[in-house]
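Read through the structure below, which is laid out as structure tokens, and then see the notes.
In this view, the complex is presented without one of its protein chains, the others remaining in place.
Presenting subunit A:
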Amino acid sequence: MSGTTDTRRSTPLPYALVLPALLALALALGYPLVRQVVLSFQDFGLAQQFGRPPEWVGLQNYRDLVGDGYLWRVTLRTILFCLVNAAVTMLVGVGLALLMRHMARGVRLLVQTGLLLAWAMPVVASLTVWQWLFDTQYGVVNYLLTGLGLDYAGHPWLLRPLSFFFVATVIVVWMSVPFVAFTVYAALTQLPEEMLEAAEIDGAGARSRFRHVVVPTIRPVLLVVGLLQVIWDLRVFTQIFLLQEAGGSARDTNLLGTYIYRLGIGGGEFGMSAAVAMFMLVLTVVLTAPYVRTMLRQEAES
């Protein structure tokens, strides 16, 4: 890449070219970020929404939140949900990718078609279909489970929090597995075949070949994909929000994202919700740092 780069010094042209994008980002993200920091130090509730000037309260919002057991419950719930979903997605995705190498070609094509379809579905459309599948009265899931002899006729899936999160996990995993499976499978096609053969001739069993040849080859991909899953599953909003609207109890099922929404735009507590949002941003940055570092190292190498 260095050979293709114009190295003439101090031309203003690249800055002019970057400017529109920078301005758009500064206006739509930079300014709100500053404004949010300010907002999180203010008492900004419904009274302010109707014109009363906001009052500076310093760290009061943060202090209230830290002392609020509910925020901690929501945070814990968010992290737990994120870890479970990321782990299940990785297990299923990596497992499928590994098995895809051993399937008959026709079956592999079938799997890839199915995964592509699931991947391509718009999130809101997926949500409506899964709600319909898990419908209490006419849902296919209850029909099939009842057919297996289980007592699931008229079972309300969204009523209890644990069962609510089970449905949410099924949907999130269903939507996320294709990306993992395809990416890992692509990495597996780059396995050094000669090395596997050499190892086999040297008497290495299947397990040791897997551990000493396969795993090291795909480790960088696994790391990036796993990290992306954690980041993405930390911010699951649409699935939880729509399932709540469809009959779940919001208070018992809120994750950080839906909590911020319901506190701020739903409840008019803008100062408090801004503080929770700042908390979520910091949490994301902490979890994202390793990913950004990896990407930058690759950038420097390319």
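As a working rule, contacts are C-beta pairs under 8 Å (C-beta built on N, C-alpha and C of every residue); 3 or more make two chains touch, one makes a residue touch a chain; residues count from 1.
Keep in mind that, in the parts below, contacts and distances are computed from a predicted model.
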Can you pick, from "Succinate dehydrogenase", "Ferredoxin reductase", "Carbohydrate ABC transporter permease" or "Ligase-associated DNA damage response DEXH box helicase", the UniProt name of the chain not shown? "Carbohydrate ABC transporter permease"
Listed residues A:T128, A:S208 or A:S249, member touching the removed chain: A:T128
Touch criterion as defined above, residue of A:L117, A:L159 or A:V215 at the omitted chain: A:L117
Using the touch rule from the top, list residues of subunit A that touch the missing partner. 1, 3-7, 11, 13-15, 17-18, 20-22, 24-25, 27-29, 31-33, 35-36, 39, 96, 99-104, 107-108, 110-111, 113-133, 135-138, 140, 143, 174, 177-179, 182-183, 186-187, 190, 193, 196-197, 200, 220-221, 224-225, 228, 231, 234-235, 237-238, 241-242, 245-247, 256-257, 260-261, 264-265, 270, 273-274, 277-278, 280-281, 284-285, 288, 291-292, 294-296, 298-299, 301-302
